[in-house]
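Have a look at the structure below, then the notes.
Subset of chains shown; positions unchanged.
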Amino acid sequence: MSDIKAALRQQSIETPSWAYGNSGTRFKVFAQEGVPRDPYEKLADAAQVHAFTGVAPRVSLHIPWDKVDDYGDLARHASELGVRIGAINSNVFQDDDYRLGSVTNPDPAVRRKALDHLLECVDIMDLTGSDTLKLWFSDGTNYPGQDDIRARQDRLAEALSAVYDRLGEGQRFLLEYKFFEPAFYVTDVPDWGTAYAHCLRLGPKAQVVVDTGHHAPGTNIEFIVAFLLREGKLGGFDFNSRFYADDDLMVGAADPFQLFRIMYEVVRGGGYGPDSGVAFMLDQCHNIEPKIPGQIRSVMNVQEATAKALLVDGDALAAAQAAGDVLGANAVLMDAYNTDVRPLLAELREEQGLDRDPMAAYARSGYFEKIRTERVGGRQAGWGA
Amino acid sequence: MSDIKAALRQQSIETPSWAYGNSGTRFKVFAQEGVPRDPYEKLADAAQVHAFTGVAPRVSLHIPWDKVDDYGDLARHASELGVRIGAINSNVFQDDDYRLGSVTNPDPAVRRKALDHLLECVDIMDLTGSDTLKLWFSDGTNYPGQDDIRARQDRLAEALSAVYDRLGEGQRFLLEYKFFEPAFYVTDVPDWGTAYAHCLRLGPKAQVVVDTGHHAPGTNIEFIVAFLLREGKLGGFDFNSRFYADDDLMVGAADPFQLFRIMYEVVRGGGYGPDSGVAFMLDQCHNIEPKIPGQIRSVMNVQEATAKALLVDGDALAAAQAAGDVLGANAVLMDAYNTDVRPLLAELREEQGLDRDPMAAYARSGYFEKIRTERVGGRQAGWGA
Amino acid sequence: MSDIKAALRQQSIETPSWAYGNSGTRFKVFAQEGVPRDPYEKLADAAQVHAFTGVAPRVSLHIPWDKVDDYGDLARHASELGVRIGAINSNVFQDDDYRLGSVTNPDPAVRRKALDHLLECVDIMDLTGSDTLKLWFSDGTNYPGQDDIRARQDRLAEALSAVYDRLGEGQRFLLEYKFFEPAFYVTDVPDWGTAYAHCLRLGPKAQVVVDTGHHAPGTNIEFIVAFLLREGKLGGFDFNSRFYADDDLMVGAADPFQLFRIMYEVVRGGGYGPDSGVAFMLDQCHNIEPKIPGQIRSVMNVQEATAKALLVDGDALAAAQAAGDVLGANAVLMDAYNTDVRPLLAELREEQGLDRDPMAAYARSGYFEKIRTERVGGRQAGWGA
């Protein structure tokens, strides 16, 4: 059990700056009180999540949403708050120019503009000390025939290659795939196979990131995790959960058993721990629930799934598997899943000088009342801002 | 063949005022040139679609997007343009108050506000002469436990009953169901069965509307159409198409064979023709393609599917079905589907004094150049406006 | 907690006779040792499940698989084993005559044959004292046009009406729906709405049965449960689980959180307890795992989900829901789900004079070794036998 606690102490779950801003669906973005109005305020909120959970020291930025004049100053600000800058997320989907795509656009001028943005993101990595660039492309087409599927792959490969060549020592990019949305016929990087094939050609600094909401119905995500780890190509996760499409609910909310199975394959495949290079990042939308508590709950959900995964009795499992004992092997896994790990995690927090119950402690802290009062005027952060 | 032409001449496909404004996904609404800035300009665009196709004389309104001071004036404007007001679509999803639902909200004050809006829509029916109210509720929950599923049904039933009682002579409402989005756990009217059960209790003025994009993957929509027609509960269609979720692409673009099968069941079940009460409405988003041509193409797609459905040799089909001749019966249906009906429709248009090719005729008309130049300044119509 | 134990003591989970025979996919039925060779041996195996769990006193029969000369004798045999006959399941899908359907077949002679079988099943209810007839129809079509969708509904309605009229005092039928398989285009009862509409017309002796594996991807099953309970039309469950289609895995194996949510709605909607009329039945295929342990594990999975559902703090939940506290309400539900109820159930078993661990106790009992040795020769039971 002390091994498990030691492993849990090492965990680092990255929260995204945009989770603290307003978000929504195409139908409506509901505004909430106290929402940050600039990257500095977003970092302050992220620091709260770390303060109460102890395992969320990194914050992903989104460019241009988090553009500032002085990135060194932003990094210092983070440091003073007890957190640091994590992955840089590029955004090539919110200009009118990108109507028909960014790096795969039929128009070379648009492609150039998109590539310039990606290269600028690497500049920001240099300035902030971030080691990871996350690339998600909304590129694709809505109608059969609209554009040439293969030519778009050629254009994609060209852009990825240019970004890859720009990466410095100790830098990498993670290529994200997505089943659909906002493209509704072809998505240019629709599945892990496409992301994998591109990354394989480029080399070790290119890896695949698995967003848990970006798959076709019924897809076995833990298989993909196991496979990518076997190939040395799993760069990290964008965690969230879904019942239908890319719902972006809190991770673990829709199918906690799936999250556990994923974490089990991470641990089993050597993807856990600081040396693995596998980044645990959240990427969610708190459309109707409060933002900071939503992040705290999500961090706790990942922790609980991790604790259960670490509890699996590997020897007993291997023995049952080798014996072809279907029910026995399944029971070993379920035994860990059915364990209530909340007391263990409470104990761990106490040992770290934290409150046993992060949700209650945050609620009592008065932080929300403070930001609700202070953050009046200005423009609230949100998608598209 | 002259029977088929006569039947096609009767067709009336209703276009939605909001299709002429900007639309998009949660990631981005791309702005287009020449987009209308008020309901009068939307009607002008809709009138173009009718002018070139001859089968789109009705225009659906969306309240509050299409609110005007004088609805009588708006109706007269429509009439002068050669079209008329169709269904009134209510909107109880774009206020911050509706974060947790409208008519199913746990807060009675919000429910009251939502109901008042629905009743106001009936007032607008009275003022415009519209005979149909279309009810779509984005209501639902995102997280298990968030609200009580059954209590929400009780609240829904209460609101529907109040609206039903307010309907006048010759008025009806159509209740729309949707699998998911924007609610991501429970949707309060998620399937045809739910809509049907509520409508059945209320009486003949309540019917179900089938949006072709609102189903779980793999759902056999034509079965639902056949079943609702058998029960006398099919009120109409919101046509569009999809490869994934509620993609809202142009009807017939993703699966023209499915559209044909749906139209076949409409015809077979007595749902075709002015006396059937089945309304053919479009409900789409032209996110990346031009709006008016997108509507013209969609109208033509419905026409083509209808023509093919009318071509099915009913006697041969019935004979093969009765004989248990699987391949023979399928071949009768496919024979109609595989026929190229475009020459027939071109001929029909010519007989009606229209251009054989509505897309080309519209392109030549100069209308787009005109609106692009004239519609400068003001606020473009779009989702949320 | 004593209330919860009392409620759990009342639970009755019915196991199906066919789960003890061999089963498989279209690719292969793997034979296992010790499999029963007649209905008497099936009942003996079912009695083991009850002996070790204490909550499985009823056994569903499948006709003609479980045809015997003397049903009174079979019922007595069950009674001596400590169990009793539960639902009678009709089978109108395994004769060559049913290639194009049974009660919806275009050929009236086949329809008559199928109806006769259904009526014979009611005779067997009379003879065995069973109060429930379960109707599942594999009827449907594979190709568009193959048969007339609406005519098939008419034929279905006619057959259901004849069966309904034949039901005696205290007898009912449950109509099962299924998304697809073995029909691959239209299934004649594809969803709960279809089953509901037919049952509603017939009256109170006709109810809907929910097979948890018979839905389109992503369908919210607990919504259906809540809705049918509100309408008084939920007759029971065919429990199993699935990752993809109708996989027929052990209930709770694929998504234990979903099973919990279903059981929560059952409890919340008044569907729990002997007076509710809601039957908890298993309907699974143990293709690769041993049969009796597979049933014991399944029964335990339902028990655990039930215990968690009973643990939900209803007052706290209602308060959070009324306050619109999304995270708080969700947390109340998750609190129950995350509780490890296995100690509670072990204690309950001990109080009932049972072993705390039914799986281990069965394994130690020597029953399997006994049947493996004794059941040699004869024809093993299985699908199609």
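By written order: A, B and C. Residues from 1 in each chain.
We adopt the following convention: a contact is a pair of C-beta atoms (placed from the backbone, for glycine too) under 8 Å apart; a residue touches a chain by one contact, two chains touch by 3 or more.
Computed from a prediction, not measured in an experiment: that's the story for all the values here.
S.K.: Copy number of the whole complex, given 3 identical chains are placed, is what?
M.R.: In total, this homomeric complex is made of 4 copies.
In the analysis below, only the chains that are shown with their structure count from here on.
S.K.: Which two chains have the most contacts between them?
M.R.: Looking across every pairing, the one with the most contacts is B-C.
S.K.: Interface check for copies chain A and chain B. Shared numbers divided by all numbers used: above half gives same, below half gives different; which is it?
M.R.: Same, since over half the interface numbering is common to both chains.
S.K.: Starting from the mean Cα coordinates of chain B and chain C, work out the distance between those two points in Å.
M.R.: 40
S.K.: For chain A versus chain B, what separation do you get between their C-alpha means, in angstrom?
M.R.: That gives a centre separation of 38 Å.
S.K.: Pull out every residue in chain C that's touching 2 or more other chains.
M.R.: In chain C, residues 217-218, 220, 257, 326-327, 330-331 touch at least two other chains, as defined above.
S.K.: Could you pull out which chain A residues touch chain B in their complex?
M.R.: Interface residues on chain A, with respect to chain B: 23-28, 30-31, 93-94, 96, 98-100, 138, 142-144, 179-182, 184-185, 217, 242-245, 247, 249-250, 253-254, 287-289, 383-384.
S.K.: Which of the residues in chain C come into contact with chain A in the complex?
M.R.: Touch residues, chain C against chain A: 217-218, 220, 243-244, 253, 255-258, 288-290, 293-294, 297, 304, 326-327, 330-331, 337-340, 342, 359.
S.K.: Okay, in this complex, where on chain B does chain C touch?
M.R.: It comes out as residues 100, 106-107, 142-151, 153-154, 179-180, 185-187, 190-194, 196-197, 200, 215-220, 222-223, 226-227, 229-231, 257, 261, 265, 268-269, 317-318, 320-324, 326-327, 329-334.
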